[in-house]
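Note that this complex is displayed minus one protein chain, with the remaining chains in position.
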């Protein structure tokens, strides 16, 4: 099993969700983050004091999947999240050792779906 | 060491914290997320435009633990977070290679606790 | 590749970012969390009902890096985030198997930077 | 042009219109206060609903009070040409606007008790019935065309107790009425999901926003001076004592609530309202020190009453409208019969027995009417959201919109 | 001391000043309503900008209207010693304050249409031109020193149609003017980034905060009673009918918007404003039932007009100021010529043809002036933020400050 984490542009979320659904991926956990990458930063002032800010709003999606879903999930995200602008985001894949469904106590491949 | 990530119903957080404390787990990082799983979605309209929403509020807990704490931690969460409803959530376990306490620079099993 | 996750005091974020920049690390994903560790908790009352709260505001930084950047990144964070108080936070390192740049589809070490 | 000579008559009439306009607009503005008090005191998933409920209640109230309520209460209607209205009905029109503000408080009060789980339209219908029929009937008996028969100065009551029922600005007629109409609705609806466990343990549901709650309280407090002072009905009868007493009771309510609640912000801001609810009835006859005591009493009633109701009696009265308006309003009605006496520095001319009697009648009347209306609605259309809708929250279930749509994920 | 005898003259003058002050301050307060209505209806990244735009527009308006606009419109200036002003210009000064409030609505209306992407200072300059020249010219023709020549009671219009143009409180002069001045600005600016895809699909941008939007609407509604009632200009001419009609039209707007939008909170709160926009013109001559119908019509216009404009015509009018003020304002101007007739219970003395004619002239005048001013500014300095600035949002790009700086990461 793998945990797939994608950082995307906020306004691509709906499209990504739709594309994932097509790929059969309907479970996910989503939250708002700020990110900095190749996008330029900017300066913020408060009452005359300036400081450098270079974090822009992004949305982070975390999806636990079985091995055979890894590539379809990545493909779905890449195709839907791509806008062609700098700042489109990244996908990270990490190993996932266990997955437990709280309601039933089920484990593993059954639990993840 | 493992990183345990649990996605639970927001109103179970207090009970989960209490149960974790009983299991000797008192360190954690918590944040609000939205999730979709087996729960039904719903429709949102803004000024006549509808779009599908199927993310519901959840709370995500991340806990770094030593091996021998993995099972007790999972058990504590499962027993406390279970409400019997769809949407009770999932627990994910990923390998954790290093852990550093910023204040002291300590590493590993000492740092995690 | 590794995923480095640091939980720090909110008011150290700017310094940490500056220090990371010196170490050549400019990409990251950041979000607000609440954490509990060695810091004391407190009690909240709402209309006569009390409940125990022991989570304090922290900031979580996630950085995907190539192997040779792991130690410099950790060092940068430790040196900048350290305030000497309890509650300074932790750094967690987990294995990162893949990294994809959404805009280009590039993978691996190229994508991460 | 305004330097041309103006007849005193015309000046007096204009000033009366202005006086009533200020009162009417201040009371209208209070409804924004109801909206924010509720929005701050519910969960985020119910903020939009709080807003739209208050607006809808105001709109429905205006229509039914114009068509039915005001004619019942005061025997005045406006089915004449605009020319006639402008010619001789100026003050009538302003009175309609002013007293509409009072009437529309009824659904706004109820709204806070039934929050987060009531259906929208059945509740709007109930509000319409209250503002169109139930409230005007009682208004007619105390302030309106039936007061001579019922509770007014030449009524049976006055001949029995020596004085008519005294309720200057509506502790009983408006607030107690609203609170006791709300109680059966709250009971019939039952508590919000997960508010009490199956074993009966109370699991308080945290409120969304203290600043919104405080904003609501501030708007209400400010508008209340219109509510009380403009109850005079015309400028020649304006009483500075009413303003001062409202101030003192509000302050009494704040201090009592603050002290008894250990500086809890929710209670403090509601304490101000408790004091104001209680002072309405006797605001024209109390001594300022008496008003302070009455207000402080109301603050204490709310601080001790709210947990009693929601924790011990397990009645999920979300904003505590029954203790706040129902109990403090009744307290105000009775207190007018005590601190209004010359013995306590008051102006006198008020009967304790009359106050007690009519306050009691109001409680019975309101509770019965509320039970009837909500009972019938519950059996016919149902008054509560489906479980799934309540879980989503009324904002999404009813209005398909969250309080912060941009932050939706 | 106030027990000393006071001459009626002095009392009347003082009361007039008070009357106008209340109106002026209520209208001033409405500008806070504009600010919150906009802040709630844009993204969080544009909230600070909404706030500062409204404040800046008010400040610029005050200066230019004092120096140029008011002298043009009414032929009155204040370049005399304070002693002279105090002696004989009291009412003039209050009129300035009152009518400034009307004038300053023009940039405040436009602000909501061009939100999130317009440059700050070029827009402030445009506002200055409108308040200093464009609006006062039209004001002079209807209410001011040119009304005898243009649209007033003894004008060519009156001799042609039998009655002068009737716009009691500015449906056309203020609102329609503002809405139709905004339209070319919105068109020239073009939609916000990513508002429509390259293929022309509409991708609505969710608003930030319903509570702020509702707060703005409430503040506007409350202040509007000053806007309409104090249009009397002096206390002797105050009309309770104006207050009642404003109320009825607001309620009509609420109910229509609520029903047609299926209880959408954005539409409901804007529906109240739509009703109020439309009732201004004929608020002194409608029957209350007529006012209700006019308001309900405006509510419907907005609910159906907004998606037509933003979804079908693909005009990114962020707050919908063109349908709200432009269309509903024009509707109000025409409606005064219909429901103001005695046939519909109105006061009469109004000509449908005159209403239609001047409403049409106002549309043409405003659209042309707006196109001219924004066109020239666009070609010289540019009126739109750079792409990168728009992405960051105007708060950071222009003001270097977010709405919630503490939460910045």
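The first chain written gets the first letter, and so on, giving A, B, C, D and E; residue counts start at 1 in each chain.
The definition used in the following text is that a contact is a pair of C-beta atoms (placed from the backbone, for glycine too) under 8 Å apart; a residue touches a chain by one contact, two chains touch by 3 or more.
Remember, predicted model here, so these are calculated numbers, not experimental data.
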Absent-chain contact - pick from D:84, D:203 or D:238: D:238
Selected residue (touches chain absent from view) among D:52, D:147 or D:209: D:209
Of D:57, D:264 or D:390, the residue in touch with the unshown chain: D:264
Absent chain, residues of subunit D that touch it: 8-9, 11-13, 15-16, 18-19, 22, 26, 43-44, 91, 206-211, 214-215, 218-219, 221-222, 225-226, 229, 233-241, 243-244, 247-248, 251, 254-255, 258, 262-266, 268-269, 272, 285-288, 290, 342, 345-348
Residues of subunit E in contact with the chain not shown: 1-3, 5-6, 8, 10-11, 14-15, 17-18, 20-22, 24-25, 28-29, 31-32, 35-36, 39, 47-48, 51-52, 55-56, 58-60, 62-63, 66, 78, 81-83, 85-86, 89-94, 96-97, 100, 120, 212, 215, 398-408
Where the missing chain touches subunit C, by residue: 11, 34, 40, 42-46, 50, 53, 55
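In this text, only the chains that are shown with their structure count from here on.
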Farthest chain (mean CA position) relative to subunit A: D
Repeat of interface B-D, chosen from A-E, A-D or C-E - more than half of residue-number contact pairs shared: A-E
Proportion of interface numbers common to subunit A and subunit B (over half same, under half different): different
Rounded Å distance, subunit A centre to subunit C centre (Cα mean): 17
Residues within subunit B bordering two or more other chains: 31, 34, 45-46, 55, 94-95
Residue numbers of subunit D (touch at least two other chains): 400-402, 405, 407-409
